[in-house]
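So the structure is just underneath, and the comments pick up after that.
Removed from the display is one protein chain of the complex; every other protein chain stays in position.
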Amino acid sequence: MSVDVEKKNVDPNWEPKILSFSCNWCTYAGADLAGLNRMKYPENVRVIRVPCSGRVNPQFVLRAFQKGSDGVLVCGCHPGDCHYVTGNYFTRRRFLLMQRFLEYNGIDPRRFQARWISGAEAGKFRDTVTKVSNDIKALGPNKKFQESWYKERGESNE
Amino acid sequence: MKLSKSKVNQALDMLAKEATVLVPMIVDGVSKFAPWGTEGKLALDIVNTLLPPKDALFPQTEKMYKYKVSAETAEVKEITDSDKQVVFGLRSCDMHSIDCMDAVFLTKGYVDNFYSRKRENLTTIAINCTKSNPTCFCDSMGVDPNNAASADMQLIDIGDAYVVEARTEKGKAVEALWQPLLEAGEGTATPISCELKLDMAGLPAKLRGMFESDIWDDGYQACIGCGTCTYICPTCYCFDINAENHGQEGVQFRCWDSCMFSEYTRMAGGHNPRPSKKERLRNRFMHKLAYFDERYNKNLCAGCGRCVVNCPVNIDITRFIEKVKEVPVNG
Amino acid sequence: MSDIQQELRKTARELLESGEVGYIIGWGKGRFANQTHPIFVKDPAKVDELVWDDYCLSTLAKYTQDDKYPEKKIGICVRGCDSRAVNRLIQDHQLKREDVYLIGIPCSGKLDPETNEPAKKCVECAHRNPVVYDVLLGSPVEEVPQPERFKEVEELEAMTPDERYNYWADVYDKCIRCYACRNVCPACNCRECYTDQYRVGWQGKQNNRAENQIFGITRAYHVGDRCIECGECQRVCPMGLPLMKLNRKMLKDINNLFGAYEAGLDTETKPALGHYETNDVEEFM
Partner (left out) sequence: MSRTGVFICHCGTNIAAVVDIAKVVEKAKSMPNVVYVEDNKYTCSEPGQQAIKDAIVKHKLDRIVIGSCSPRMHEPTFRKMLASTEINPYMLEIANLREQCSWVHTDREKATDKAIDLVRMAVAKVAKNHALFTSSIPVTKRALVVGGGIAGIQAALDIADAGYPVTLVEREPSLGGKMVMLDKTFPTMDCSACICTPKMVDAGQHPNITVMTSCEVEKVSGYIGNFEVTIRQKATYVDHSVCTGCGICELKCPSKVTSEFEQGMAQRRAIYKPFPQAVPAKPVIDAANCRKLNGKAKCGICQTQCPQGCINFEDEDKLITNTYGAIVIATGYELIDWKSIYGEYGGGQYPDVINGLQFERLVNASGPTEGHILRPSDGKEPKSVVIVKCVGSRDPNKGKGYCSRACCMYAAKHAHQVLEKIDNAQCYVFYIDVRTAGKAYEEFYTRTLEDGAIYVRGRVSKIYEEDGKLICKGEDTLSGQTVSVAADMVVLETAMVPAAGVEKVATLMTISRDNDNWLQEAHPKLRPVETHTAGVFLAGVCQGPKDIPDTVAQASASAAKVCGIFSKAELQTNPMISKVDIEKCSGCGDCAGICPYKAISMQDMEFIEHGKKITRRVSTVNSGLCQGCGACVAGCRPGAIDLLGFTNAQILEEVDALCL
């Protein structure tokens, strides 16, 4: 059963659900700073705080797509600035590979983004969130990898 | 009465109007019982399919209960719907698998209502074998390749047509449905038997006494502990129960499990009564050839040869049976 | 082929009689001519069960994981792929070099028992001679370079995202979760696989497309930077799923991003995800 989402008829007031893993020392602080400066960005990104972007296990990203998220964003400190010295070097390698691997399995690359956002870059956080949110709003809901949660006819039995 | 092979598609279309008709097909390179109408090649000529028809009655993942919890109340709903199904092109070994599962799920004082509902809605149409694979040994296990006794309807292949023998109410209902397609005519098929002969006489009882024998000390090491043999075996029926939660609601389901998995018998605290592959392989062979016979006096092995062909390291139950023969009786 | 078999049996007898090894892992015959499977010879008298023919396909190194604390050395016949599997297990600290006695056998490729054609994994094999051994039977064979190591991956990459999704969706629909691919793989050497930890909740036990996708992709990601390309996962899969296309995709990206890489050729080169370079490719600015 193929899953072609017609890009054209995405209903306009559909709100995507986007998950963003943000490292506590940089991006989460940048997000707070964006709040401090009353910057405005779309509502559909939910942030999960992790101590370091190195804590984000690529399986969490798979889990997010499986459970129905339309886009995932992993953010951390700029390489060299990591509060834990080398956390984001591993993040970089892990997600360089996972990004290509998701694309290889059919996920549109715009649905999975990683960004380095420092504690001072409130503007960059707002711009990244706005761009990702608009990209995904254009792409429409994500059906790939998504678990077909309970269907009356037990369709997910096959 | 007989049904000419040229009319088989028509017959299947008629059946498909009221029920899901599962027929042996090659779908995407895999031979299995698939609903009539899926793209793929009808494969009535192959001896038996890679995946047995057991998932018609005992699917790999079967939803049992749906529940919803809120602060005050919790409601549980049993998932009982199951539509009518027909399995067409069943071999005797596959019918033996259904007999064994019937014994387990329907007799001895406990009826599994998920299974029984599916069983009531199932009509079995068997076709006799016209040739056997080198790995077939069903007649050594008490299964007649020419006739599936407990099928609702038996088709006998007489070259260009099948002789229709309806045996049960369901079989007669199908025969009535096919009335316009059937023609008069009888015929018999030349009975066949398997090349591979095994002497099973007295084996179950002998094996029950050999739990501590050193026959088990060799031959198990090659096993990689995967679930292939148990998942493609028509008579394996072990399952695990688990749940899938989604916020405040969820579903409890049962799914196939394999005694060959290392954590199958792992208990809380880490104790495992079958710690190594030796115990697990012994358990599988004993269950197939001894334990089941002790409880339901029929072999749990249908002799279809699927495990012999598909085991990646060629663990062969037939060679094991021959080895048991060589062991002196009190051994 | 038979003189190597004689030498193998002679070496096996000597090793067993001298008591240097506890038992020898090799290949033996099944009922039919095209059936060869791993056997474990302890008694010197039974060394004649050891064979070396066109159907010795199974890799043997992972059986050391069932006997992790052997009293004596374990003798293992190693071709190119087995020897890389031994390096893989040693580098993952699951095996000590001094616990095994490696009987190296150069291998010019085996046949697929069903089709009698050269097996796919042997056609694609780039290291036919064992990379590590204690004794070598016969003389090394000529290595076959593999310029098209990633051809299949590139074919898939050329598809559109939807085509690729549907290709893999059909693959995952067929998976029956028998875990043969995991249990045969020398890179999959965890003590308790994440799939068996339901309380943590990584992976459900139900067999549907989403769960199979999670398993397929996670396993490929876990072994991606350790895969020795022995092709066993694809061979043992009862449903014939093209699993090597997943592992090779990971290896292709590792090659492009972090420099040419082949796993298991020695025990020093570190798997890609276990370390980093400060000047790695930067795409997330």
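Letters A, B and C mark the chains in the order given here, with residues in each chain numbered from 1 onward.
By our rule, contacts are C-beta pairs under 8 Å (C-beta built on N, C-alpha and C of every residue); 3 or more make two chains touch, one makes a residue touch a chain.
Just so it is clear, the structure is predicted and the values come from calculations on it, not from any experiment.
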Check your understanding: Considering the complete complex, which visible chains touch the unshown chain?
Key -> A, B, C
Point to revise | Those residues of chain B which, in the complete complex, touch the missing chain | key: 69-71, 245-248, 270, 275-276
Study note, to complete from the structure: Residue list for chain C contacting the dropped chain reads 68-69, 92-94, 189-194, 197, 199-202, 222, 270, 273-275
Exercise for review: Kindly note down the residues of chain A that lie in touch with the hidden chain.
Suggested key: 15, 17, 19, 24-26, 28-29, 31-32, 34-36, 38-41, 43-44, 46-52, 54-58, 60, 63-64, 67-69, 77, 80-87, 90, 94, 118-121, 126
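Basically, only the chains that are shown with their structure count from here on.
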Review point. Measuring from the mean of all protein Cα atoms shown, which chain centre lies nearest?
Key: C
**Study point:** Two chains sharing the most C-beta contacts
**Key:** A-C
Check your understanding: In whole angstrom, what separates the CA-based centres of chain A and chain C?
Key -> 34
Study note, to complete from the structure: Rounded to the nearest Å, the gap separating the Cα centres of chain B and chain C is 32
**Study point:** Sequence positions of chain C contacting 2 or more other chains
**Key:** 206, 208
Review point. Which residues of chain B are in contact with two or more other chains?
Key: 61
**Study point:** Of all residues in chain C, those that touch chain B in their complex
**Key:** 30-32, 35-40, 58, 62-63, 66, 170, 174, 176-180, 182-184, 192, 196, 198, 204-208, 235-236, 238-240
Exercise for review: Going by the contact rule at the top, pick out the chain A residues touching chain C in the complex.
Suggested key: 1-4, 58-59, 62-63, 66, 78-80, 86, 89-90, 92-108, 114-116, 144-148, 156-158
**Study point:** Partner chain C, residues of chain B touching it in the complex
**Key:** 28-30, 50-51, 60-61, 134, 218, 221-222, 224-228, 231-232, 240, 242, 244, 253, 255-258, 261, 263, 276-277, 308, 310, 312-316, 318-319
